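This is the structure I want to talk about, given as structure tokens.
Left out: one protein chain. Kept in place: all the others.
Chain nomenclature is as follows: A and B, assigned in order of appearance, with residue numbering initiated at 1 for each chain independently.
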Amino acid sequence: MYDIASIYQATSVADAIRALQADPGAILIAGGTDVLIKIREGKLAGCALVSIHELGEELGGITLADNGDVEIGPLSTFRDVTYSPVIRQYIPVLGEATDMAGGPQLRAAGTIGGNVCNGITSADSASTLMALDAVLVVRGPAGERKVPIARWYKGVGKVDLAHDELLVKLVIPRENYAGFTGHYIKYAQRSAMDIATLGVSCLVKLSGDKQTAEAVKLAFGVAGPVPMRAPAAEAAVSGLPIEAAIENIGPAALQDVNPRTSWRASREFRLQLVEELSGRALREAARKGGAGV
Amino acid sequence: MEVGRSIPRVDAADKVTGRAKYTDDLCPRPVLEAKILHSTIANGWVKSMDISAAQALPGVVKVLTCFDVPDLQYPTPGHPWSVEKAHQDVSDRKLLSRRVRIYGDDIAAVVAEDEVTAQRALELIRVEYEEYPVMLEPEQAMAPGAVAIHDEHPDNILAKMDLRTPITDPRYENVEQVLEDETLCQFRGHYETQQVQHCHIENPVSFAWMEGGRIHVVTSTQIPHIVRRVIGQALGIGWGGVRVIKPYIGGGFGNKQEVLYEPLNAWLTTQVGGRCVRLDVSREETFRNTRSRHPISFDVAAAVDKQGRLMARSCTAISNQGGYASHGNAIVANAVTGFRQLYPDQVGHHSTAYTVYTNRPAPGAMRGYGIPQCNFAAECMMEDIALKFGFDPIQLRLKNIMPLGYVDPFNGITCHSTGLRECILKGAETIGWEALRAQYKNQTGPVRRGVGMACFSYKTGVYPISLETASARMVLNQDGTVGLQLGATEIGQGGDTVFCQMAAESIGIPTEDIHIISFQDTDTAPFDTGAYASRQTYVTGKAIQKVGAQFRQKLLDYAAELFPEAEGLTIARRFVTDGAGEKLLSLADLATTAFYSLEHSVHITAEDTNHCKENTFAFGCCFAQVEVDIPVGKVKVLRLINVHDSGRLINPALAAAQVHGGMSMGMGYALTEEMKLDPKTGKLLNGNLLDYKMPTAMDHPDLTALFVETEDPSGPFGNKALGEPPAIPVAPAIRNAVLNATGVAVNTLPLSAQKLVEEFTKGGLIGHV
Partner (left out) sequence: MMEILRCTVNNKPVELGIDPRESLADTLRQRLGLTSVKKGCEVGECGACTVLVDGVAIDSCIYLSVWAQGKTILTVEGLQNENGELTPLQKAFVEEAAVQCGFCTPGIIMSAVEIVGSGKLYTRDELRKLISGHLCRCTGYENILNAVERAVNEAHKFVGEKE
């Protein structure tokens, strides 16, 4: 039994916003795989919950908009994202990334919205969403606003979301995925049920002859306090012949990252992984795009 | 023949239907919930405690602290009690402790109407401590001036052992001289193993109440009769005043061969008027406050002659005992003994072993009891000797392994049977050793492959170090089937199934006609010390064989009363037959007659004790094929093969299943598992199943379990130890495979990715030079 003061089951997004406004201490709960664990740990013990778990109709669904943008309801579970025909067809790398979180049961409960809103650097969807320059649509009492994911993360566990706001949509603009192929590497101690020691997501747009990496996007989880892009590496290799890009991206990425030493892994080890895995991620992304590498 | 059949487990159907009951499944509800307050320092004293706010919280029934508990110290390991004081277990623990010895030590307990209230009450308790420096490593605890963790051991050394075998070569006076002889190949090595945990999926939960003036405890344990004794000792009451019930348990692996929280649970019920109290132990508490595998460091030396014969070795082992004695010096003593026994030295051997108190979570018994640790040292050493002096690693081992008839000079344990040579040859052939070793020479590139192997020996049970005793009871049912009652416990290993097979074999009836009582109730179950030391098929097996023979004779005696003329009576296929094979009557008819006869009614039962004064060695080996991704430090195990000589197999399918589990545990030990502590505070950092990396299904290769069946003359059915051995040789086999792949010898466990990257960098395999 959880130490919960109360649980309010919101009937709509508007109702949830009202409930959050009414109780400045309330905690929003969606899939529960994060919040319930914090309650049990004592960090959130005794809290009042506002549940949006049952708002799947309003906050679920993954669709292709008329303009070609991919729109993801934040209550989509990792599993929903992975098995979504839209994701499989247009942004398979995102579905591959969400398929590496935890284990199957967790992926059936945890949501992509929760993964983004908890602000954790190791979140398996986050680095790919960073590479895709996802746009987060947030709704509060004053209406909706759009936050580019590059401006979303404010610090460890902190995101640009007010207490009475809800993430209501994740948008992947067409131009950010069209023509790109991507690959996500989750480096962890185990092959399942683990958190990333390092997450690397790489997108590449190849030239027509598949020889050149015209555009490269690289993002990391756990290479710093929050998920991050690697602008120096991207600049250094975009436009290079693909083999040269693969060779150079790792060393270049070292300028972008700032991992820390924790009991889980040392800074030096993480730097080695950044250097080695950036090239591997780019190689796989290029392969998926048809490069003979 | 009932022994040797791969019949399904007798409890399988109940387990796949969810009908099998484990401790918490039996707990009445509502029930009072107990929770424990754990210290937030690792070394020091509780100076004072303010429980007023906790006591005042509505729903709190009682708050009890380290100032309230009986002033009694008690022992906790699941050893048979010794009637000789010198051999009794160390009594160094109280129910709750003012003296804080580990981070998270038990200092108070709350009993409340529900678990949320109990948890909230814990948060309201205020504690004032006196703090001492944290000592997690033996060097710190053994340093001059270090604070004594237990007053009884001012130098923090719980025990020291120093043993020298007799020198057999007149040219030398002692082992050290052999180890300095320049005409021999001399080797020195240092190896270390890490602290890991059992990770049974069921935490050690219990509940207790009072009834009939006695304390009743239902608990997840491997050793119900020992739990009863220790509760009696901890509470200072007669042992008969305690009743312990053991239902199905969700794994033990040695952790539940220790009396954990049952005494506290028993005491708590006495403090709330005998109402039923449930003491749930969380996963986090299981990691921190129950037992684990000892980290042991080994300094070894070996002198080998030009033919590859081990002339002499020395081994100094320092075992990190953490804050409480648990099994005391027994585990490191077993480790150095096991190190010595696998390869008897030609001239002599010198072992030294220390058990040192520190502020770590206290290790205790875990599958293999010190042997996985010493086997890592022994089998890394053999590989390193082979590499250094140009011996073939398999030939080097074959030249030195324990021969048939070997008798240990100290404890007299004898090698009654051995298939170790055949195991090694079978493993080598199965994996394709010669071809792979040739193929893996001179590899380049970031991803390389290797093969490695390791072998082991393991004794069966604890004789003569401790008492080995077991009782069995057989009861004839009215339909001719037989009730089997034992104090030996089913802990998942398949004990109940093989006990039924052994009983059936001994009586001469089908296994299906044996009904075993799986749960032990110390009020009614015959005495047996329980599941540990891979002893039950051997020690309890002997009791079953003995009682089975008596029971069979009683059936035949009764049949002889009914058929005074008949000769050569025997039991076959549920019938009593005569010497000519003629069926005289069914066992069902015999049973019904025996129960209800108006001339001579008798309830046929048999019960006896077998005091086992024998022991024997089981053997085996592991072969591992790995792929090493050097730049990222990843080891992928491609193939894992264990080959075992456990004598005759009672149930080959269950034996193989048990081997798989041991291999899995060994693989985690090799690669990813380690309890990590904050060196400053002593706090366990990864005490949960997310951060503690036991392998998932995706981390395993297919596992191959093979056997070389020998007939052990000392075993009741030719059998010897199997339960623990599969976990032993895997870690050194994988380490040796990584060495084969990369040329880098890693001498500490685990071979974690970060450590491998560091070692490969040192070894010049990673880097931009």
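Here is the rule we use: contacts are C-beta pairs under 8 Å (C-beta built on N, C-alpha and C of every residue); 3 or more make two chains touch, one makes a residue touch a chain.
Worth saying up front: this structure is predicted, and the values here are computed from it rather than measured.
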Who does the absent chain touch among those shown? A, B
For the chain not shown, which residue from B:13, B:147 or B:435 touches it across the whole complex? B:13
Touching the hidden chain, out of B:189, B:494 or B:682, is B:494
Looking beyond the chains shown, say which of B:148, B:398, B:689 or B:744 touches the absent one. B:689
Options B:1, B:86, B:201 or B:598, residue touching the unrepresented chain: B:201
Quickly run down the residues of subunit A that touch the omitted chain. 1-4, 6-7, 9, 32-33, 36-37, 40, 51, 53-54, 79, 102-106, 108-109, 191-193
Note that subunit B touches the chain not displayed via residues 6, 8-9, 11-22, 24-25, 29, 116, 198-203, 248-251, 253, 282-283, 491-494, 653-654, 656-658, 660-665, 667, 688-690, 694, 696-698, 700, 702-703
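The rule we apply is simple: only the chains that are shown with their structure count from here on.
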Can you name the residues of subunit A that touch subunit B in the complex? 1-3, 42, 45-46, 103, 187, 189-195, 197, 263-266, 268-269, 272-273, 276-277
Subunit B residues touching subunit A in their complex are 114-116, 119-120, 123, 631-633, 672, 676, 678, 685-686, 689-691, 693, 695-699, 752-754, 757-758, 761, 766
